[in-house]
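Every protein chain except one is present and positioned as in the full complex.
Letters A and B name the chains as they come in the text, with residue numbers starting at 1 for each one.
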Amino acid sequence: MINKIRNENPVIHCITNHVVSNFQANGLLAIGASPIMGEAQEEVEELVAISRALSLNIGTLNKDTFNSMMLAGKRANKEKIPVILDPVGAGATAFRKEAVQKILTEIDVSVLRCNAGELAAIGGVEWASKGVDAGEGNIDLDKLAKRVAKEYSLVVAVTGKTDIVADGSRVEKITGGDRMMSSVTGMGCLLSAVTAAFTAVSPEDPTAAAIEALKFYGAAGEQAAATSEGPGSFRDTFLDVLFGMEIDDDGFDFEKGEGVDVLWQRSNRY
Amino acid sequence: MINKIRNENPVIHCITNHVVSNFQANGLLAIGASPIMGEAQEEVEELVAISRALSLNIGTLNKDTFNSMMLAGKRANKEKIPVILDPVGAGATAFRKEAVQKILTEIDVSVLRCNAGELAAIGGVEWASKGVDAGEGNIDLDKLAKRVAKEYSLVVAVTGKTDIVADGSRVEKITGGDRMMSSVTGMGCLLSAVTAAFTAVSPEDPTAAAIEALKFYGAAGEQAAATSEGPGSFRDTFLDVLFGMEIDDDGFDFEKGEGVDVLWQRSNRY
Partner (left out) sequence: MINKIRNENPVIHCITNHVVSNFQANGLLAIGASPIMGEAQEEVEELVAISRALSLNIGTLNKDTFNSMMLAGKRANKEKIPVILDPVGAGATAFRKEAVQKILTEIDVSVLRCNAGELAAIGGVEWASKGVDAGEGNIDLDKLAKRVAKEYSLVVAVTGKTDIVADGSRVEKITGGDRMMSSVTGMGCLLSAVTAAFTAVSPEDPTAAAIEALKFYGAAGEQAAATSEGPGSFRDTFLDVLFGMEIDDDGFDFEKGEGVDVLWQRSNRY
């Protein structure tokens, strides 16, 4: 699918928070997608109409952006393009809980990309969440993911030490990634946008798209961590890796600097 | 002009989008300018009054920031400081088209810094635009740039494979830059702010300022790309290069790390 993204440069409309908007746009460009970030109520429907997926993120939600998300989500459903929701800190405040509830009930969401604490909040399960971080708890995540997936007819992609992708019928576990990924802000948010890009080029199977996106992302995280000195260098190396990551029969592969050669062979973006 | 910017540290008032505001501020600091980013209607006029150029960017425009831009633009005209407009995705939605139209008719803009798709939208020409990207088309850009420049009495600076700077009487073409520049978000937006800084220290000749800004920027892009592994490392290297770029009789020149020595010789910014 990454090759399809690079060939087709799908436009991904992101209504997102200002903490990660730059990183999300850069990450989407790095994998070959074409981000568009408008959020005014006056224009979001038109933006959705020229996009191939809609990525919603409630990280710094306010009344205005919430209204824009509802308008954009409904238009996305009409246009039959996939909607990916990142319910950042869903359990932290009543405002977020209600916003997520309203989005999930009034809009057909394709993929819910979240962490364990957020999933627990959405599923109505006790969880020692900590701010917008995942937190800790002793719940059966597999079951919960499957239940939430069934309830809202969507794919649940929960990330953590082990990632879980669940739809109404199956549950897949994905390992990989690196601890460093939790020391950079927006790593989860960008993953949601990347999942939107994978789903954009594979709308007929959002489960497969989410699984592929998580594997790709985890592999990129591992490779970036291997040559990083800390979160600052990791952040940039990660964008370099996203940009240059190749997929062959053995899985994902990346060689430093090779991405530059790869780029020279692509052409339609300049 | 870059030396003038470094000596005078002109304050550049940016009303811009939240995707690129950080990159824009860092880019302006790197060339020696002094960014100020306030956008509340209550204060933009006062901010304009202490600035030497106003840089407007509609990337994540909403009703509030649009009103602020109109207030700031009118005050800038009164103060006789140059206004630079970046009409991000001008053709993508009616909201953007109308906003750009209103800015161009009610405010004296000095330089319109855009891509081909945006220029086509402003000039009322057909163009296969794609989201906020430039898109493709078969129009005579030289003619269009000259016509738009004449119509609004401003300088048009269109960037792409070949850059074009046009005012009512002449058209200049500029080559340079690197493909990598299209894989980093905000490269065009920052160029607009950099153009604002060049125009700030050369308000009597905005055409020359735009040409110099584009040459400088393209040279920096080439030098940064030469030592980058992908868009993540390019982004930082580009800021390093902006910071250390020297101009001598042979044109722009940069040696890695030399900028640090240059800085030690400047002094008034700490």
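The working rule: a contact is a pair of C-beta atoms (placed from the backbone, for glycine too) under 8 Å apart; a residue touches a chain by one contact, two chains touch by 3 or more.
Everything numeric in this text was worked out from a predicted model, so none of it was measured.
When the whole complex is considered, the residue among A:7, A:67, A:153 or A:183 that touches the unshown chain is A:183. Contact with the undisplayed chain is limited, among B:39, B:212 or B:229, to B:39. Across B:30, B:120, B:157 or B:174, the single residue that touches the chain missing here is B:30.
Taking the complete complex into account, A:96 is the one of A:96, A:146 or A:215 that touches the chain left out.
Interface residues of subunit B facing the missing partner chain: 9, 11, 18, 21-22, 25-26, 29-30, 34-40, 42-43, 46-47, 50-51, 64, 235-244, 256-257, 259-260, 263-264, 269-270. Looking at subunit A, the residues touching the absent chain are 17-20, 22-23, 59-63, 89, 92-96, 130-133, 160-161, 179-186, 228-233, 235-236.
The working rule: only the chains that are shown with their structure count from here on.
Centre-to-centre, using mean CA coordinates, subunit A is 31 Å away from subunit B.
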